[in-house]
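These notes concern the structure reproduced below.
Left out: one protein chain. Kept in place: all the others.
Let's turn to subunit A:
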Amino acid sequence: MAVLLLADRSGNIVSQPTRSAVAAASQIDKDVHVLVLGGAEAAQAAAKLPGVTKVIQADGPAYEHGLAEPAAALLVALAPNYSHLLAPGSAMGKNIMPRVAALLDVQVITDIAGVESPDTFRRFIYAGNALATVKTSDGKKVLTVRAASFDPVPAEGGTAAVENAPAAEDPGVSAFVGAEIAQSERPELTAARVVISGGRALGSAENFAILDKVADKLGAAVGASRAAVDAGYAPNDHQVGQTGKIVAPELYIAVGISGAIQHLAGMKDSKVIVAINKDEDAPIFQVADYGLVGDLFTIIPELEKELG
């Protein structure tokens, strides 16, 4: 039986977490169908993903903003044809898939980091301190995928057909009011090749902006620790960690971040980690490939200059 993947959308581009989820889905079954909520352009983009055999496009006002209640109802309507229902572990996937699972009387398995077999998966627990292998006895499997654990499939190469989704009922209990989505020239945190993150040590929103210049030189996304976000130095969606975003870039630079376990949970899969901290005993150095001990307020301007 085929597997159904709910695509996440950032604008009209099928997001990188979705492409990682396609990679995970392909490890479960070779027949991967993708459900796209709204957006003919996004459906066309999904049809080009290698490994995708069919795209199902659901148009209509109820789906436009990815509201959980109508989206879950639609997935349940499609469920009889599939052995597995998956989504990337983005805010959208995490919101919708547990609802789908409960409607199907299934225990959802969130944030899978590995596929052992069609019914056995690996996932992190306790802020990444332990890795569990779990086997489900449910007939249908409902999953979300930890994008950082799967290399994304390329954006091009496939030629799947696009068809329209069947009509499903909108429970009509929720309505979209509005969104404040930051527009940035920089790459998206979970898709960036380089991430530079700042912590409490930055001290203010103005100071935090010194990271921007380095980010621009490296083509990096900017992240933050929870302490920096709580203090208002950086927006909420910049938080990296157990309860924020999970990133695994080629290069992660932690600036004035102590390295609490909750922060490490979101970045320790990065290929190369650089830590800049004035405390030589800061725990962040235990996971850093390159550590530089010193005051960030002298180091960051120097780094900017050195990068030319």
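Heads up, the rule we're going with is that a residue touches a chain if its C-beta (ideal position, glycine included) is under 8 Å from a C-beta of that chain, and two chains touch if they have at least 3 such contacts; residues count from 1.
FYI, contacts and distances are computed from a predicted model.
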Per UniProt, the name of the complex member that is left out, chosen from "NADH-quinone oxidoreductase subunit M", "Multisubunit potassium/proton antiporter, PhaF subunit", "Cytochrome c oxidase subunit 1" or "Electron transfer flavoprotein subunit beta": "Electron transfer flavoprotein subunit beta"
Residue among A:A24, A:M92 or A:A165 that touches the chain left out of view: A:M92
Contact partner of the left-out chain, one of A:Y63, A:Y82, A:F124 or A:F208: A:F124
Residues from subunit A at the interface with the omitted partner, ascending: 10, 65, 67-69, 72, 90-92, 94-103, 105-111, 120, 123-138, 171-182, 188, 190, 194, 218, 226, 229-230, 235-237, 239, 242-243, 245, 250-251, 261-262, 268, 271-274, 280, 285-293, 299, 302-303, 306-307
